[in-house]
Structures are given as structure tokens and as C-alpha cells.
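Dumping the structure here so I can ask a few things about it.
Missing here: one protein chain of the complex. Every other protein chain is in place.
Let's look at chain A:
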Amino acid sequence: MTDSKYFTTTKKGEIFELKAELNSDKKEKKKEAVKKVIASMTVGKDVSALFPDVVNCMQTDNLELKKLVYLYLMNYAKSQPDMAIMAVNTFVKDCEDPNPLIRALAVRTMGCIRVDKITEYLCEPLRKCLKDEDPYVRKTAAVCVAKLHDINAQLVEDQGFLDTLKDLISDSNPMVVANAVAALSEIAESHPSSNLLDLNPQSINKLLTALNECTEWGQIFILDCLANYMPKDDREAQSICERVTPRLSHANSAVVLSAVKVLMKFMEMLSRDLDYYGTLLKKLAPPLVTLLSAEPELQYVALRNINLIVQKRPEILKHEMKVFFVKYNDPIYVKLEKLDIMIRLASQANIAQVLAELKEYATEVDVDFVRKAVRAIGRCAIKVEQSAERCVSTLLDLIQTKVNYVVQEAIVVIKDIFRKYPNKYESVIATLCENLDSLDEPEARAAMIWIVGEYAERIDNADELLESFLEGFHDESTQVQLQLLTAIVKLFLKKPTETQELVQQVLSLATQDSDNPDLRDRGYIYWRLLSTDPVAAKEVVLAEKPLISEETDLIEPTLLDELICYIGTLASVYHKPPSAFVEGSRGIVHKSLPPRTGSSESAESPDAAPSGAPPSEQPAVIPTQGDLLGDLLNLDLGPPVSGPPVATSSVQMGAVDLLGGGLDSLLRSDVGGSPAMGGTGFTAPSTVMPANLGPPPSGGLGDLFDLAGGVGTLSGSHVAPKTVWLPAMKAKGLEISGTFSRQVGAISMDLLLTNKALQVMSDFAIQFNRNSFGLAPAAPLQIHAPLAPNQTVEISLPLNTVGSVMKMDPLNNLQVAVKNNIDVFYFSTLYPLHILFVEDGKMERQMFLATWKDIPNENEAQFQIKDCPLSADAVSSKLQGSNIFTVAKRNVEGQDMLYQSLKLTNGIWVLAELRIQPGSAGFTLSLKCRAPEVSHYVYQAYETILKN
């Protein structure tokens, strides 16, 4: 007596037989026949030929038969639109049926029939059903509006269904409210501009009431809708949070996660000092942990979201490390996610446990998992300094196992540990070298080669080791080739006498025999560097390496903030904003966390960011192998700020010479017996250098090498055209116009004095009132000859910043007194702040990160710079000219982000994040500074520089 009997008729005349049965007089036979048809449909068989016969069965009192016919209709109406019209009358009639179940069924089915002709007939019944007395019918009709909108959006708008739908948000029945919200959300998603869900405190209140009473699915829709609301102040945010919190105890994990999203978002608005803030933090942990005891699929989604939450607010789960411990029969996708979170939560307090676990995992069966576990050990070493020693010894133990992939992973991470803790663990190099032969993966080979090159002076047979790699140079991957080239050059610089042949060999392999432009270019650069100025080469190649950062794979703070708004959605699983992957990307509205309120500083500051959230921390990623140029010169993070200026300039000169000299220097075979060359001379390649390596324009040069104070300094910072400061009529005929400039570290006030009076002027002197930055004339105003009538003299007055300080309003106000033989005249002027930006204002990247995190968010100010169509590089070089230095640049979903630093003469550091939206010709500038008063003037300086 099972339905499988419906599948048994596979004879030739199946359709024919069914047709006969469908037209049978017997009800029972008819029903059986329809069931057979449905059964065939479920497995994807085409039974559309029976359309008229099945539709004929529609007029029946038997609800089951009716439902079955409806099922059939939904599937096949599209392929038989003309026939489908036959069904319309029955639908319209059913919409008037006294039984609400049938009314609802009819309106529901009609909406599923995606045939234009039918939708026209649907409007009237739908309108009635939306106002039906029975809530079951109303809630079904609400969904039907969404269906209709999908088929014919214009029709829905014209018929005013959207307004009716909005009214349903105020319906007395919570189920209807939930469905109306769901329908509106779906429509809004396809029409982001339509502003359908216009949320206000009243409607929010209604939603919150419905939230308690509707079904679990309805709760999800309502919570997701609430998450889009922007409370007007922290009190409103708190009251919403209070009413959403009970949802955390729901049995449905989707409800829980949607509630977490609302709380995480609104929490942003609560002040951290609030008791409630702490309570909320505590309440968030248990439900998140509970999600991990659910089915593995749920765990996976939960873990992806927890990964975001842990990055945003690590304090929530900091005590819950153990729940992320891996069970051997967890699916691999769960294992990998758990491991990721374990590392994020690792701290000094729990590192011993974590390490013991990781060591356990490193002996598991699954290769991917083992690799990640080994890598995790390295990441722990880098993150928790106290554990580094233990991590290294654990890694050595693992290397002893001789399991190939374990050894390779271990070597890759040990390289990073060397970078992080220089001169501490190099004793293990010997052990590493033993495993040289077993390395067959490019990353591991590259890492090993890097180690050999970096510590060439400690490894006796470094040249032999590297030579052994060189034999199969052309079979290596690019990554290994590049690393080998650099390593051998390092070796040469360290042990020049024995390794000349080797370096010649690798340079010629790289430049002559390789098709890879990166490799060739790097080869040429080294070649020229070595042949031009070996001392400079040493400075460059063996420069002190900047430290690598603690955290890896952190998500960009702005992206993280956006993703927090998408907790529980696909975006949170992929860790990408929906715009990056949702089909068609129908102008998705970017979501952002609400700005933090409740702190008095930001409320007072008129320049407080109008929107957008302050990034709470800065990302930092271990430079990847792909970072070729940076890696090459080891300068991508800028030379150390405190480094001797001589070294910097010599490097710079070398670089300029190198490229400026063009072909000549390349072909110059004799370098003139410089000591490192051992006097043997250095034969340049006989090939002609490709044309594109010819002398590039000097702009690109500074860019290429990104040297602090490179090219820009020479031309000086931006100088505004002179404006009239003191009109002649106010100063008895003396007109003074002027401007400020900064050149090579010197500030000057460029003045133009015009005598518009009829008498000769002489005995000029100038004096400044006390001002915010202590600007004062560094020399007296020297105008040697008396100024004759109608004569103009141009003079540059050098300034220093050692004068007495008094805070002015505006900050950059300067009051000046000028005296001549006639009288004393006073005027005040505003100087652009960038004349105070000093040359050593480039902050080291590490330092930048730390400082950025350190400065409280209230000190951040955000500004918009409009109408400035410049590319990131142009901006960077332009700003550098005025001593605003780009510390790092990155690209986030098509937006270039520049992280910049500058320092004022009085030692105030200002950190900036400049976001460049391609196409909009505008920038968003976020400034962070311990003295937030200056932010506005820095912004003005930015604007002035960029627009000129």
C-alpha cells in the first residue's frame, strides 16, 4: 500500500493510460491517477502532456485532490500558459469559499503560477484576501504579494499592494506581522532604493511585540528586520537590546544567531562604562557556545560567525577556549574552523592548554588539518611571546617525526618565528638543514632558502646548500626562484670571496634564461645594484627587517564592521560583503555599525564623524611571498624612523643613480675596484636591456622605491598662492600679501610688500604674537633698501617653532605686527597646518598599528573630501610632498585604503586612514590623534594639498 506502486508503470503507454484514468468517472480512480502523475513529477519526469486532463479534476470538493491538482498546476502552468487560463475561474471562485483554508490555498497557489495572463486575474482576489477577516488568509496573502512582485513588480506597485502590505505590519496578529515583514524584506532586497521598511520607533515597538508571539521563523524575519534599524540614541538601543535578549534562549539556532546580530550591532551604541554593557557581554557567551553542540552543519555556520565575533569583541568568549577543542570525529570543515578560533583566543593564560591540543592534532590523520595545526603552533609562538620557546621545541619534535608534510609546514612557520624573534632561536637551523632534501613544496623550499640566505654567515655550507637548489632552477616555482635569487645575493654580500661564481650564475639564470618578468626585473635590479654601489647594495639587501605582526588573517576593520551587520547570513559564512558575491548585485546597500554615542567628547566635537564606524583595530598581515618588490628591498615598511639619515640618503642616491643612469650603468663593466667586488670586476650581461627598463620618469621612481622623503622633499610641500593679508588702505599705503611654505625642513613666510603710498618706506620690522605652535621669525625682516612708492619687494622670512606658545582660536591663527617708519600695523592670518608637518613624520608600520589601537575612538574624526579625482598613487605622492607619509596601502573591495602618518613640529602625531572610492572622485578621511583639536586643520591641509 505504498506510493512506490506509482512508479511501477514504466510501459510505453504510460501517459496514455494515465490520461484514461484521469478522465474516469470514478472519483477514487481519478485521485489515484493524479497521485501517479504527481509521483512522476517528483522524480523529474515530464508529465506536462496531461495538463488539460489534470486541470479538469480541479473542480472537486475533495481537498486532497484539489491540493494535488494545485501542486501539478504550479509545476507546469508556465509551460502551458494558455491552458492555465482554464484554471483561473476555479481560483477566483475558491477565493470566495467560506472555508479559510481553501481561500488561503487558492491565493497561495495562484501566486505560484508564474504566468502573466493569470497574474492579471489575481489582483482582485488578492486585494480581498489581504483584508480578509481570517488572519490565516491575510498572512498567506502577504507572502503572495512578494510572489507577485517577483513576477511583475510594476503591477504590484500600480495596484498599491505595497501600501497594504506596509499596513499589515500593524496587524493585530503576530503571524501576519511576521509574514508582512518577510515579504517586505524580500521585496526590499530586489529594490534597495524603495525604502519599503521605513522603520520608526512606533513600528519598532510593534515588531518587538510581535517578536514575542510569532513562530520561530517569524522571529527570524523580525530580528533581521530590526537589525537594519538605527536607534536614535543609546537609550533606545538599550531598550531594544533588553527586549531582544530573551531570544538568545530559543531552541532554534537561527533565531539565536539573528538575535546575536541585533545585539552585536546595537551594542556598538552603548557606552562601555554602562553596567548593562557588561551584562550583555556575559549573556552573549552561553548561546554562542550552545550552538556548537548542534548538528555539524549548524556548527559550521556558527563557527564562521563566531570567528567574526571573536575578532570584534574577543572578551565575549575569552574564557570558553575549551569548547573549541576538536573531537576526532568532527567533520573536517568544523575542525578547521575550530582551529582558527582557538588561535584567535590564544593568550598567555591558556597557551599551555592550546599548545598541548595543537600537538595532539598534529598527529591526526587528516593532512589538511595536520598542516593547519602545525601552522597554528607557529602562529601561537608569534602571538604569545612567552610561549615561543615551547612552540619552537614542539615544532622541533614534530620535525623529528619526519612526516613529510609536517616537516614542511613546520619549516614555513619557523621562518616566521625567526622574523618575529631575531637572534633567539637560530640554534635550530642545523636541525632544519637536515631535512633539506625532503622538502618538495614550493612554500617550504622558499622558506628554507630564505633561512639559509638570511643566516648564511652561520651556516658553513650555505653556498653548497644553495648551489644544490640552483641545479634545478628552471623547474622551481617562481616563488622559489625569487627567494633563491635573493638568498644567493645575500650570501654573496656576506661571503663575497667564495661565492662570486654562484651569484654570477644565478643572475644570469634569472635575467637571461627566464621568461618571468618579475624574476628578470629583480635580477636586473640586483645586478645593477651590485655593479653600481656594493655598499648601497648591502644597505638595501641586508637592511634590518621590520618585525612581523602578531595577528594574522585579521579582517580589515571596516569590512569586519560591515560583516558584523551581516551576522547569520551568507556573507558571514564567506566573510565577504554581499556586494562581492550576491548575484546581479542589485545595488546592495552597504550596512555599517552605528556610531558609538554616549561619550561626551564626540558629542561636543562638531567634526564628529557623521556616519560610519571607527575602526577599532588595524589589520596587519605577514607580508606574503607575492609582495615582491617590498620583499626585495625589505623596505616596504619604510626605513626605521630613528635610523641614521645618512644611510637613508645613500640608499636613495643609489636608487636614483641606478635607474637614472639607464643603460650606461648597466653596461659599465668596471666598477672601479670597490672592496666588496674583490677587484675582479663584474661582467654585465651582454643582452640589451628591454626598453621598458629605460630611465623612468622620476615620479615613478620615488613611487617604486617608496623611500621616505624621496623625491617629494626636493620639490617641497604645497605652497598656496599669495593672498593679500594687509590691504594698503588699512596700513597707510603698505600692502602686504603673502603665503607660507615649507621647503627641506625649513618653514618660511613669503611676503610681498608693496608701497602704495607716496612716500618712501623704511625701517621694517616684524613680530608675531604668541600662537598655538610657537611660530616665530627665525631672522629679522631684512629689507635693505628703503621701499620707494609703487615699488614691490619680495622677501622670504624664515620661521622657526621655538617661540612662546598660546592656544589660539582658530588654532592656526597667527597675529602679526609689522612696523615701518610710518606706523605699526597689525593683521592676522591663518597658516595652513601642513607647513608644520615635519620630514620624519613617517611612522613605522608596527608603531602605527599600535598607536591607532591605542588612541581612543572618541578621538577619531571623519571628513569627506569631494571632487578630487586622483588615484591612490597620485594622492600618495602628492601628500608625501607635504610630509604626509603613506605607511601602508591596501585594496579592500575595490577601494584603495591609504594609512598615513604625519608629525607636527611640536611632536603631535596624527594618523590617517584615507579611503578612496573609485569613480566617485571623493575620499573619506579618518583622522586619529591624541590631540583631536588639530584634526580639523589637518583635514583642511589635506584638502588644500589634494586640490592643488
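Simple rule for what comes next: a residue touches a chain if its C-beta (ideal position, glycine included) is under 8 Å from a C-beta of that chain, and two chains touch if they have at least 3 such contacts; residues count from 1.
Quick note on the criterion: contacts and distances are computed from a predicted model.
Asker: Hey, which one's the missing chain according to UniProt: "Auxin-responsive protein", "pantothenate kinase", "Mediator of RNA polymerase II transcription subunit 17" or "MHD domain-containing protein"?
Answerer: Answer from the UniProt record of the missing subunit chain: "MHD domain-containing protein".
Asker: Which listed residue (A:Pro52, A:Gly160, A:Pro201 or A:Pro246) would be found touching the missing chain in the intact complex?
Answerer: Checking each option in A:Pro52, A:Gly160, A:Pro201 or A:Pro246, the one touching the absent chain turns out to be A:Pro246.
Asker: Pick from A:Gly278, A:Pro296 or A:Pro517: which residue touches the chain that isn't shown?
Answerer: Only one of A:Gly278, A:Pro296 or A:Pro517 touches the chain omitted from view, namely A:Pro296.
Asker: Just to verify: which one of A:Pro125, A:Pro496 or A:Pro578 makes contact with the chain not shown?
Answerer: A:Pro578
Asker: If the hidden chain were put back, which of A:Pro125, A:Pro231 or A:Pro287 would touch it?
Answerer: Of these options, the touching residue for the absent chain is A:Pro287.
Asker: With the full complex in mind, choose from A:Ala254, A:Leu436, A:Met847 or A:Val892 the residue touching the hidden chain.
Answerer: A:Ala254
Asker: List every residue of chain A that touches the chain not included in the displayed model.
Answerer: Residues in contact with the chain left out: 1-4, 6-7, 27-28, 31, 35, 38-39, 42-44, 62-65, 67-68, 71, 75, 78, 99-101, 104, 108, 111-112, 114, 134-136, 140, 143-144, 146-147, 150, 173-175, 179, 182-183, 186, 189-190, 213, 215-217, 220, 224, 246, 249-254, 256-258, 286-287, 289-290, 293, 295-298, 300-302, 319-320, 322-323, 325, 327-329, 331-333, 353, 356-357, 360, 363-365, 401, 403, 568-571, 573-574, 578, 581-583.
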